[in-house]
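Complex shown without one protein chain; remaining protein chains in place.
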Amino acid sequence: MKFKNFFFRSVSITGVPIFGLLILIVALFQFVVPIFNATVGDYITNLVPVLLLTVGAAIVIIGGSIDLSIGTVCGLSAGITMWTLASGLPTALSILLGVATGTFFGLLNGFLITKFGINDFIATLATLNISGGLLIVLSQATELYGAESEFFTSLVYGSFFGIPTSFFIAGAIILLMQFLLLKTILGRRIFAMGNSGAAANVAGINVRNVKLATFVLSGTLAGCAGVLLASRLGGVQAFLGLGYEFTAIAGAVVGGVSLAGGRGSAAAALAGGLFIGTLAQGLQLIGVEPIFFGIVSGLALIIGVIFDQKIQDIGQLRSRFDSRVLAQPPRKEGDHG
Amino acid sequence: MSFPTALSTTRSAPIILDIRQISKSYQGVAALENASLQVRKGEIHAVLGGNGAGKSTLIGILSGVTQPDSGEFLLEGSALAPRNPRDAIKSGITTIYQELSLVPALTTLENIFLGRELIIERAGMKVLLDRKKMKNEVIELAQIFGISKDELDIPISEFGALKKKVIEIVKALTFDARILILDEPTSGLEEEERLHLFDHMRNLRSRGVGLIWVTHHLDELHGLADVATIFRDGRTLESLNLENSTVGEITNLMFGIQSNEAGLRTKNDRLQKDDKSNRPEVLSLHAVSRAGVLRDISFSLHAGEVIGISGLAGAGRTELARVIMGIDTRTSGQIFLKGKEVNFKSSAFAYKAGIAMLPEDRKQLGIISGLSVAENISISNLSSVSRFGFIISRKKERELATKYKEILSIRTPSVNQKINNLSGGSQQKAIVARCLNSKPSVLIIDEPTQGVDVAAKTEVHELIRDFTSKGGAAIVIASEIQELLELSHEILVLRNGSIVGRIENVQNSIEKSRVVEIKAEVLALSAGKRLKNEI
Amino acid sequence: MANQRFNISMKKFLSDPILGVIILLLLVGGVASFTVEVFFTLQNFTNFLSGSYFVMLLAMGMTVVLISGGIDLSIGAVMALCAGIVAKLALQGMSVPLVIVCALAVGAFVGCLNGLLVTVVGLPDFIATLAMSAFATGILFIWTKGTPIVGYMDETYKQIGGLAPIYREVTVPMVIAIVVAFALGAMLKKTKFGVHLFSVGSNRLATRQSGINVTNIRILAYVISGVCAALSGIIMAGRNTTVPPDLGGGYEVLAIAAALIGGASLMGGRGRILGAILGEVVLAMTINIINLLGVPSSYQKIFIGGILLLAVLVNQLVISSRTKILMRSTNKK
Partner (left out) sequence: MKSTIKTKTLVLAVIASLVTLTMTGSAANAIGTLKQDALTGTSATVDTAATDAAIRKLVNGRTIKLGFAPPILSEAYTIAQQGAWNQMKDYETRYGVKWVWTEEAPLNNAHSGVETTGFIQNYVAKKYDAVFVCSAAPAAVMQQLYKQGSAKGVEFYQFNSTEQLNQKSQATDATAGLSSVSNISYDNRWQSGALAAQYIAKELKGKGEIIMILGPAGSDWTKLREQGFRAVIKKFPGLKIVGAADGGYVRDKGLTAAADLLTKYPKINAIYGENEDMALGASAAIDAARLKHWDGKSGIITIGADGLVSGMDEIRKGNLTATVNVGYADMGRTMIRTMFAHKVLGMDVAKFIRVPTVIVDKSNVDIFQSQIKAELATKVKY
């Protein structure tokens, strides 16, 4: 009974069901395609930048907004890093500039949204175009490859105990974000704002600053992702990052981060991002023809989210306290007619 | 034990709604157990009970939002089981909900006819809305309630809170209902508007409509309601003939013997007031204005003092609070806090400086619904539960919340409970806890007891008095003049964003005659402009 | 009394969401007509408008969904899928009206699926329609095996695609866009369904309590956007003269942008058909001006981003000045 309650309570935590599903499909793929485990290292290395974007997207979404610019900002950051490296700047400075590019766009987004009151969708769609356009201009003006820094390539290609360095870097960043969201004052304020911006505003939270902070965080994460992507690729071309924003947002949502705001975590987003990535990887290894890919992945996305929702619902119901105060009818947010 | 006699049989009107043994439970917890009551034709039937007593569940079942587990109800003799609100409305049961159920994007007219639009027939096709006919049908009633013809075409979002409520009532009155359920219809309404509404309720009664009236305001019952049914713990206790029962008896029934005195502790233990000049000034406003909303507001608030703000909704009461808090910016004027001029850019700074606010709309602006009780309490002063100034300690947070839970007797099994699962009164107390935890020197309270049952209301009043007795100062905004009289030392009356009257030394005027006098005075002051308009 | 009436109509005018986009249009158009001589010519306008009718249709459908409080990311893919159906069936010799009916039916069907996923299954609209987009694209890929469908074009499809006019400057897409605009505009303003649509988007709970079947309304909103996407696809099949499998990529974002510029809100309950049309005109005009000015294509994206920001900033400005004007008028009272 105790175990049962523990079980239901844990599956009601955002991200846990999808994590379970992730383990399930990993096992399934391993069974169907025995070489699956041999490819895991490579595919996660490829996935790392997108995972960082997913976590960034999650932070903004938890705060009740959306950031469409992360994909191209990540691309631009990669471009800036590569450009500065190739033109001979010290590695550390280049990395810093790459990350700063992301932070800058985060700030820009935040200002447009909080100071000018521009709708977040449009504002970040605009900066999506602007950052993507800047990368095109940059890549037209100069060749974005040929960095000679060993330290830089070691960001991704180096390894500790056989595990790629980028895992540690991304792991540390994601862990930090998880900590920030769940354990710090800022994190709590982000959740409060996402749950109810108006109430948070009345309750003494500087909603503008907190919102700004979420965009700066997601921009900075996009910058970090860009640096890792540049290190991973060794070269950057004009359209890098375009379209990553949808993968990232989808990953976060699959992980249980609610687009309505106020629900989710970095770990949940990570689980969602890994789920989508693993699914694609596994399907490729099984040898699903690319023309069937859209249908299969669409179906999997739907099943994944339904599974996540249902399991969480069950978990929440079963682990509820038996109490009079709960006797009021639960208010249904979702619409079932 | 002698309870007042059950419903007398002198009223011989036929029963139109007969509720028989209805039960409903959620996840094994009973919300209603064998609830029964009968509503007669042309009867105002009050439904009373504390928060969580099962009234909302009954309304849900009658209006088709939820379905009962067992039991049935008959409308004019035939069994009814509405599967959705549409069914219920079609059968003649209409509900006005406590929360505004208007749609902001739609116009007044569209709102009134939402779901029952009149359609014009053109070329055999029934597609187009017949706005003209709809207007004609509603205009008479609308004008009675002060809604002009032009206002019928304006989106609801452009109106203030009061107008919205009136529109909602007009909407309900246009329904051809045999049973009309009014869930806290007077909440947020001004005194005068209440009387207006009561007239209409009487009017409806004389037309033979059965009214089910859910209310916390026991003082409104007498002279209006014919019968009252009391709910406690999901059961129907008693149907009282109101001619033979007193408020005291009803309260006893509602809360059991323990909370016998609840709801009646008013004037006796009011704070003793010293001479104002002996106390330090905490907050003062000098000619504060906000374009179009507030004009030249000046007053000063001293430690231990409560200033009440009266006025019609839309007169600038809430707006004043928001400007003081820095949620909205002021266009001119100065605000001094403890002698220093302040200019808060957001409420965060106000909290830091020592001003806390308990907002009006609890559901939208008060509670942060996804968070737990503990998280809701700590949110305005997170550093009080933090280590190193930025890491939140769950343990400290729990302890803090548990402390407040006990002090304020917040009814929740655990402080980790999501706040939306609590009753309205407990939610309100949790927000009080939040304010107190920010260690404010000034507390701004907007409609302290809206949607809160009588017992909780007294408790909230107690908390405010306790706060000021320890040297805090408070601004209380309330529609009920009675409430202001019970709490405040001075009352400011707002109209159109300006202070149009001050009633000082409320403290010393507790004689009943004086109370009535003040009420009349406040009413006249706040309504003055509107009366002129109508003439 | 007259003063009050004036105030009310003033209020109505000033709070109209399309005011901003009109000002923007005049602004951008004004600047362009001074800097590019050929800009302000009938030919140029018919030119760039003819390339925007299909996006207009998408934006109109999107507006309906946005008003209902949802979002439809599948419309680009659905447009492509329907274009594929037109091409494929036309190739098999099916008559034009029948082809069109089939495409519309598919659009409506996909829209209905979207609606069911969002309402009955209860998926987040973002995910449901994103998945549907993957589905639709996938079906088109399987169908075409990655190769464009060609060889279905004839004079009729040229006309449908707007490549050949039916009378002077009048083209079929123009007529379709106008008819749909009026139909949807009237639907929103003058019918029960229109009122309910705004109602659902603005306050879903209250709408349900009013006895309105919210689920049906929401599903129907997606069906309408599906049908709009199908119409757009029919035009696209004619205009593009081939149907490559990746035809629809990215048009949904354009449609959302157009709808938002035109005053719709992602929160639901707001939006205007005319706004969506003007929003798309702003976007199309931007590309047109870029091309006419000869802006190097590498700067195009930055330019588009800038215009988007300008669009919302102007809107913002209009809103704030409106508040000021309204305040002044109330203060005078």
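Labels A, B and C are assigned to the chains in the order they are written; within every chain, residues are numbered from 1.
By our rule, a contact is a pair of C-beta atoms (placed from the backbone, for glycine too) under 8 Å apart; a residue touches a chain by one contact, two chains touch by 3 or more.
Everything numeric in this text was worked out from a predicted model, so none of it was measured.
Trainee: Going by the stated contact criterion, tell me the shown chains that border the hidden chain.
Mentor: A, C
Trainee: Touching the absent chain in the whole complex: find that residue among C:33, C:47, C:216 or C:316.
Mentor: C:47
Trainee: In the complete assembly, which of A:145, A:167 or A:307 touches the absent chain?
Mentor: A:145
Trainee: For a quick check of understanding: of C:164, C:181, C:253 or C:317, which residue touches the chain that isn't displayed?
Mentor: In the full complex, the listed residue that touches the missing chain is C:164.
Trainee: In the whole complex, what residues of chain A lie against the chain that is missing from view?
Mentor: 35, 38-39, 42-43, 46, 135-136, 139-140, 144-146, 229, 232-243, 280-281, 284-285, 287, 289-291, 293-294
Trainee: If you put the missing chain back, which residues of chain C would it touch?
Mentor: For chain C, the residues touching the absent chain are 36, 38, 41, 43-44, 47-48, 50-51, 137, 141, 145-148, 150-151, 163-164, 236, 239-242, 244-247, 249, 287-288, 290-292, 294, 296-298, 300-301.
Criterion: only the chains that are shown with their structure count from here on.
Trainee: Have a look at A-B versus B-C and report the one with more C-beta pairs in contact.
Mentor: Of the two interfaces, B-C and A-B, more C-beta pairs touch across A-B.
Trainee: Taking each chain's centre as its mean C-alpha position, how far apart are chain A and chain C in Å?
Mentor: Chain centres of chain A and chain C, defined by C-alpha means, are spaced 30 Å apart.
Trainee: So the centre of each chain is just the mean of its C-alpha atoms; given that, what is the distance between chain A and chain B in Å?
Mentor: Spacing between the chain centres: roughly 42 Å.
Trainee: Among the residues of chain C, which are close enough to touch at least two other chains?
Mentor: In chain C, the residues touching two or more other chains are 208, 213.
Trainee: Name the residues of chain B that each touch 2 or more other chains.
Mentor: 65, 84, in rising order.
Trainee: In their shared complex, at which residues does chain C touch chain A?
Mentor: Against chain A, chain C makes touches at 117, 119-124, 126-128, 130-135, 137-139, 141-142, 145-146, 204, 208, 213-215, 218, 253, 256-257, 260-261, 265-266, 298-306, 308-309, 311-313, 316.
Trainee: Going by the contact rule set out above, which residues of chain C touch chain B in the complex?
Mentor: 4-5, 8, 11-12, 15, 190-192, 195-196, 198-199, 201-203, 205-213, 269-270, 324, 326-328, 330-331
Trainee: Going by the contact rule at the top, pick out the chain A residues touching chain C in the complex.
Mentor: 112, 116-119, 121-123, 125-130, 132-134, 136-137, 140, 246, 249-250, 253-254, 258-259, 290-299, 301-302, 305-306, 309, 334-337
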